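Complex shown without one protein chain; remaining protein chains in place.
When the chains are written out, they are named A and B in that same order, and each has its own residue count from 1.
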Amino acid sequence: MMKSNLHGERKISPHVFLSAFVWGLGQLLYGQIVKGLLYLAAFAGALWFFIARGFRDIAGFFTLGTVQENLWLGTTGDNSMRMLILGLFALFALVFAGVIWYANVKDAAFTARQAARGNRPRGFRESLAAMADGKFHAAALVIPVVGVCLFSILPIVFMILIAFTNLGGEVVHPALADWSFAAWQKILSVGKVGATFVKILSWNVLWAVASTALNFFAGLSLALLLSKKNVRASKFWRSFPVVAYAVPAFISMLGFRFMFSQSGPINQMLTASGRDAVFFLSNVESAKWWARGIGLFVYAWIMTPSIMLMTTGILSNISSDLYEAASIDGASPFMKFRRITLPFILFSLTPVLISQFVGNFNNFGIFFFLRGGLQSNYADYFLASDTDLLINWLYNLSVDNNYYAIGAAISLVIFVITAVLSLAVYVNSKAYKTEDTFR
Amino acid sequence: MSTSRTVADSSPIPSRRPRRVTPGRLFDDIATYTALLAVSAVFVFPALWLVLASLSKTGDLFSFRGFFPSAYSIDTFRDLFTNDVNGLYPYGKWFINTLYVAGVSSVLGTLLVILTGYVMSRFQFKGRDAIKKATLLLGIFPGFMGMTAIFIIVAQLGLLNRLEALILLYAGTAPLGYLVQKGYFDSVPGSIHEAAKMDGASQLTIFIRVTLPLSKPMIVYTALTTFAWPWSDCLLPQLLLKNREVWTVAVGLYNMPDQQFARFAAGSVFIAVPIVILYFCLVKYIVSGLTAGAVKE
Partner (left out) sequence: MTGTKKMLLLPLALLCCSMPAFAPLAQAGPGPVYSAITARFTGEIEPNATVMVLENDTAIELGYVEQLIAAFNEAYKDQGIKAERLNTDQYADLATDGPYGYGPDVWYQANDIIMKYAQAQHILPVPYEALDAKDQIPPSAWEAYAINLQGETLYCGVPVNVQSGMLYYIESMLPEHWQADWDVNANGVPDFFETYTALYALSADIKENGGKTEYGYLDDLIDTYFMGGYLFTYGAYIFGDHDTDPSDIGLGAGEAFKGARMIRQWAKEMDNTEVVEKAFASAAFSYLATGRMLCTITTPDVRRMFIREMAANGWTAEEAERDLKMINVPCLPVSGDLTADGWRDTILRMDELTIPTRMMGGINGYGISAYTKCPNASLAFVEFATSYAQVMLRNAMLGIIPARADAAAAVGETDDTVRILFDKLDRDLIDIMPAIQAVGQLWTPWESFLVDITTDALRENRGEAAAFGTDEQLQAGLNRLVQQLHDAIFTLQ
């Protein structure tokens, strides 16, 4: 094992062995005091963590608790969800400790090689300098990687694992959980959950496609309008959409919710003029397409300005030679748009459009703020409304109703769907196929 | 994509040449300006509505007749800061909390994202591809499903009910969005760095002395976006902040009951105004930032 690490170094220095067992010891013996002490401190920290709780946490990861807490009698016990996450954290820490150990051994071996060649071991300051230079990328990425691991990867892995437990419903603290496939059985068995899933999924796909397309074309049209030659003071005109862009999205959404509510100004004006009030966002079957349409509109209102600004920037990158050449060939303005502008913009924006598609597919906010808390009875939606996207549904399931395992299983399904869809689009896109030529 | 280095402000300069008025042009002008007016109305009307609602005298939505309040007064704005209804709506505190969270997250987040984008763009190293793929993958996950876990992690760290928890989360996960910054650095010619390298500067020095000064537009853009997100995010603070005194404005507004519509509107206007002004002042950086993000994956 040691051998593979040291890439065929003929004779392994005993100091390296020492470092492999007690981190930093080899470095200390080579006289690298500060570095050695740092490794030693890391070693002590790791030992302390794993002995004090790490190993117990890892064990807890597998059992998910053995003693149930009795809150009424005041006897203490285990908390499954906390054990799951602490166990996971300990496993992460184990991997992290492994990385440090590896770095430590490698460093000791490096010093040993230097020593064998008769070079003086690097001092701490030199090592630091090396970090700032040769290993700059590694040093720079430490904090981002740790942050992302802790606050993004760990929660996601946790969620994936939750899908394979029976957590949720009545199995929440103080009850103890177990590893189980029950959630998947419930999702896969055709029934309430399955039927709702299919209904929501089809609307979800429609929403993602429609809103991405709408925002794109609206933004593009706006950019083209503003860049027309006969528009004076385009900066002035541009400022109106920028207002919409800058207003925090949730305020816009709640504002629109008030505007379209049953007692809101639009309905008041309708009734005042002798017309019937419209169920825009109410919990009614007839509101289904109104609410969906309003969702599309409000979201376009929020998103169009940023696409407009983006395309404005890209439009200015199109070489005017292309247009002039096309004019000489007698192309109509529409032809120029169709043959030059659109392909160029589509090409540039493909990655953005894909990430927008994914974002729209998982757009939690829009219907949460516009219509939150509804449940459509008329068509047998199970704990969901007819405008809910999958992400809203799983929020209802897992946050409002504590069905954690089911919610987690559904989010895994969402992930697979979005991953496949966006990969398919991406791989087939021009931007991907020609990436290298443009690099 | 060699043209991806963007002009800071790309709006075309209106033609100064005098033009002859022809029926076709006249028609085109009329159509164009009608469209502009319509678009502007669509964008500005809801915002205007909120502003006027915030000046409503009675305060609740149901007393409005038609779109606008029947009587105006600036009392709601005064109430917003002077009358917190026995601690139920301490808007002043919310505002300072929001400013603190957004400000610190923005500084830390910007530093981390710029660093990440720069490293990912300029360095070739083992694991670079893995990181790239991992971030793409992470982006596809319905992120907030990890909220249960985040709640427990934050609780374990003893940071529940603390604004610092939000800062950690916002700044810590900000590097996930490094692609825009990477796109920008990709478009900066490498020759400057090479030259500095030749002169014997270390990577750290290059980053601080050469890269940062060169990437001012990107820094401004990044700072703005990392500021705007905590400024208006509602879900994460709702999850982690329990006491009203530590809420951010978004949480407070979200939980405001219907009878307090004018207070809601006034609070919305007050939180929206600074960010709108920022966007206005920095719009050219936004354009270049958005474009830089757009041109490279």
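Simple rule for what comes next: a contact is a pair of C-beta atoms (placed from the backbone, for glycine too) under 8 Å apart; a residue touches a chain by one contact, two chains touch by 3 or more.
The model shown is predicted, which means the values in this text are computed figures rather than measured ones.
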| item | value |
| --- | --- |
| Of A:106, A:186 or A:288, the residue in touch with the unshown chain | A:186 |
| Candidate in contact with the missing chain, chosen from A:148, A:171 or A:226 | A:171 |
| Contact residue for the chain not shown (choose from A:224, A:284 or A:419) | A:284 |
| Residues of chain B (touch criterion as defined above) contacting the omitted chain | 58, 60, 62-63, 85-88, 151-152, 155, 160-161, 242-245, 255, 257-259 |
| Residues from chain A at the interface with the omitted partner, ascending | 68, 70-75, 79, 82, 166, 168-178, 180, 182, 186, 191-193, 261-263, 267, 271, 276-277, 279, 282-286, 373-378, 380, 382-383, 397, 401-403, 406 |
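The definition used in the following text is that only the chains that are shown with their structure count from here on.
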| item | value |
| --- | --- |
| Sites on chain B touched by chain A in the complex | 1-4, 6-7, 10-12, 14-15, 19, 25, 28-29, 32, 35-36, 39-40, 42-44, 46-47, 49-50, 61-62, 64-68, 112, 115-116, 118-119, 123, 125, 128, 131, 137-150, 152-153, 156, 168-169, 171-173, 175-176, 178-179, 202-204, 207, 228, 231-232, 234-235, 250, 253-254, 261, 264-265, 268, 271-272, 275-276, 278-280, 283, 286-288, 290-291, 293-297 |
| Chain B-facing residues of chain A, complex | 81-82, 85-86, 89, 129, 132-134, 136-138, 140-141, 143-148, 150-156, 158-159, 162, 222, 225-235, 237-252, 254-256, 258-259, 261, 263-265, 268-269, 272, 301, 305-306, 309-310, 312-317, 319, 348-349, 351-352, 355, 358, 362, 364, 390-391, 394-395, 398-399, 404, 407-408, 411, 414-415, 418-419, 422, 431-432, 435, 438 |
